[in-house]
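Only one protein chain is missing from this complex, and each of the others stays in its spot.
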Amino acid sequence: MLWSFISRTRGRNRFDLTDWLTWGYLIFGMLLMFGPVLWVAMSSFKTDAALSEYPPSFLPLATQTAMVKGYDKPLPLYEITAGEHKGSVLAQIRRIGLNAQMVDPAHPDEKINVKIGDRQPKRELTFAWDNYSKLFKRFNFMRYFWNSVFITVVATVITVLFNSMAAFALAKYKFRGRMVVFLLIIATLMIPPTINLVPIYLVVNELGLVNTPWAVIWPAVATPTGVFLLRQYMLTIPDDLLDAARMDHASEWRVYWRIVLPLAAPAIAVLVIFSVMWRWNEFLWPLIVLNRSEQFTLQLALNAFQGDLQTSWSGLLAMTILTLLPITIVFAILQKNITAGIAQSGVK
Amino acid sequence: MLKPLNTAAQLGYRTAFGLFELPMATAQKLIGIKRIAWMFLLPNLLIFGLFTFLPIILNFFYATSGGDAILLAHRPYVGTENFASLLSCTDYLDPNTCRRDVFWRAVYNTGWFVVLQVGFMVAFSLLTALILNRDIPWRGFFRSVFFYPVLLSPVVVALIWKWILQRYGLFNAGLEDVGLSSVDWLTDANWAFFWIIFVSIWAHMGFYTLILLAGLQAIPADVYEAAEMDGASRWRVFSKITMPLLMPTMIVVLVLSLIRAVQAFDEIFVLTGGGPGSATTLILQYIYETGFASRPQLFGLAAAASILMAVVLLVLTLLQLRVTRGQAEN
């Protein structure tokens, strides 16, 4: 049953070499793409000590402990691998040099000496949930989340609006200066904003935007990439459609909004994905213009775990997963719409 | 669950239309249909001028001044000194003879990186798109699989792979498990270069796959049916039908991926720190390190390097545009 489902092929009934290769590629791809993320997710449940362990384990393991009569604290359990007590499970009281002083939990009175090379910690699956609970105690998580969402959504809406308007003008009108404007935009297409950080900061500071979300939003919305992408797509929309609407006395705005925008939906979908990713993951620029904790975004909070000399991995990983979660959920929900939106261009 | 969201979006869409229609229609009456294009361009140009163009011009002032002051008023004019020091080499092919050896190493690294990364990434994206375009079950799921890493922030991508590749990482643990000796994935210059290409392909491939997939699906089915009737081989169909029809999408993919490759920085910086030595230092990292991370911060030198970079990129873009237009006219 399952087999016939998997081996469903286009028009033919044979499961041939191409199909084998296809499935091999897909499964290999899945492991390669998901594996590392899954590993990080697992690691985010490890304690700091387990994180610096080598060789690393996939599952978060921690040494088992047991309460032994006569001792205040729980003692770690070890399996004895060699020597006289081979095979038994003992609790370690303390380690002195190369020997460990151990005790059998069943006979708490008798102390046993074991060489440290002869014992293996007995481990079990333990999720260090407090990596996460610590975060909520330390950060105003919902506040950062809201800031990130606000910046991402508002910037994306403005980006799509402004870029598509500009792209429409560049694609569908012949006016003097069109080439100049287009070349200006193209010229900056490849220049990464990172190299202009200082001058941009000076401008933003002059405008009094520092420490407001607009300091992140405004400089980001006039993306040359977006204009380029949309213009190239709009060039493929036939002028006849526009002219037909103009015959019906539609204003230019109506032509743009009612005809060009819906037809450019696939390209806009691509731009939306781009914009959401950029704004959600942006770090360097917010770092410079947002320095009050009530304005922080999730990425800034995430990086607060990186100090001068040390990095708190357990916190960093847990925060990574929390930052990843919202965008994963949104993607999972909209996934069909995104692909469907792009696929619609095929119907056209 | 999506229904109220959809309704809300449609409502917003309509409201926005109404909001803008009156001013835009009035403007159209006032300035005429010919010049209405400027009204459409205005918001984007305003922002663009303020936050992109003005800073680029300011950058020229930085490039021609020295010292470590941040405010332009405090910086002494030094003319072309910054450019001259970047360009002073006795032999341009051997960075060791240059005054700024790391700059030239970064230039060569970036060149290699862009060529290899874009080449392999486009090839793999195309392959993946072709496979996902086949009639396979769970197609939506597999599309998401390949797209997922695109959602990760560059820092996260780099941290993930750093754990896997470091001396005490997953790969070496695996090698030792099967009795092989461990490899210096990130401390051997060639391996490190391989991995920065691999990781950036891993992280960005999904996006281009999606665009190419859209392009593939835009090819009408009847074209294929006609070819099938003629009994054309698969390779023939691919090279004579699929590829030419996919060309416009391919150009978008090439342009976008080139931009990304030239601007590659975050993930590589976190993954290798530009090392070993300067084997994976790319041009943007050089600019960032001179201008920000070093003490004192040499903004002038960084600005000069960024202008040199921008000039090269501009020339490349114009060339590319010419090629693109040639393609479009064909």
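So that you can tell them apart, the chains are marked A and B in the order they are listed, and the count of residues begins at 1 in each.
The rule is short, and it goes like this: a contact is a pair of C-beta atoms (placed from the backbone, for glycine too) under 8 Å apart; a residue touches a chain by one contact, two chains touch by 3 or more.
The definition used in the following text is that contacts and distances are computed from a predicted model.
Matching "NADH-quinone oxidoreductase subunit G", "histidine kinase", "Tryptophan synthase alpha chain" or "Carbohydrate ABC transporter substrate-binding protein" against the UniProt entry of the left-out chain gives the name "Carbohydrate ABC transporter substrate-binding protein".
Looking at the complex as a whole, the chain kept out of the display touches A, B.
Interface note for the absent chain: among A:D16, A:E53 or A:D239, the touching residue is A:E53.
In the complete complex, the residue from A:V210, A:L235, A:A250 or A:A265 that touches the missing chain is A:V210. Contact with the omitted chain, checked across A:L161, A:L184, A:L202 or A:V330, is made by A:L202. Only one residue in the set B:G32, B:G179 or B:P296 touches the chain that does not appear here, and it is B:P296. Seen from chain A, the chain kept out of the figure touches residues 48-49, 52-54, 76, 92, 94-95, 97-98, 116, 138, 198, 201-202, 205, 210, 287-288, 291-293, 296, 300, 303-310, 312. Although one chain is not shown, part of chain B still touches it, namely residues 66-71, 74, 76, 96, 101-102, 105, 167-168, 184, 186-187, 189, 272-281, 285, 289, 292-298.
Quick note on the criterion: only the chains that are shown with their structure count from here on.
Averaged Cα coordinates give chain A a centre that lies 18 Å from the centre of chain B. Against chain A, the residues of chain B that register as touching in their complex are 1-2, 16-17, 20-21, 24-25, 28, 33-38, 40-41, 43-45, 47-48, 50-56, 58-59, 62, 70-71, 127-128, 131, 134-137, 140, 142-156, 159-161, 163-164, 168-170, 173, 176-177, 202, 206-207, 210-211, 213-214, 217-219, 248, 251-252, 255-256, 258-259, 262-263, 265-266, 284, 287-288, 291-292, 299, 302-303, 306, 309-310, 313-314, 316-317, 321. Across the complex, chain B is touched by residues 5-6, 8-10, 22, 25-26, 29-30, 32-34, 36-37, 39-40, 43, 54-56, 161-163, 165-166, 168-170, 173, 175, 178, 181, 184-200, 202-204, 218-219, 221-222, 224-225, 227-229, 232, 236, 251-254, 256-258, 266, 270, 273-274, 277, 280-281, 283-284, 299, 302-303, 316, 320, 323-324, 327-328, 331-333, 335-337, 339, 342-343, 345-346, 348 of chain A.
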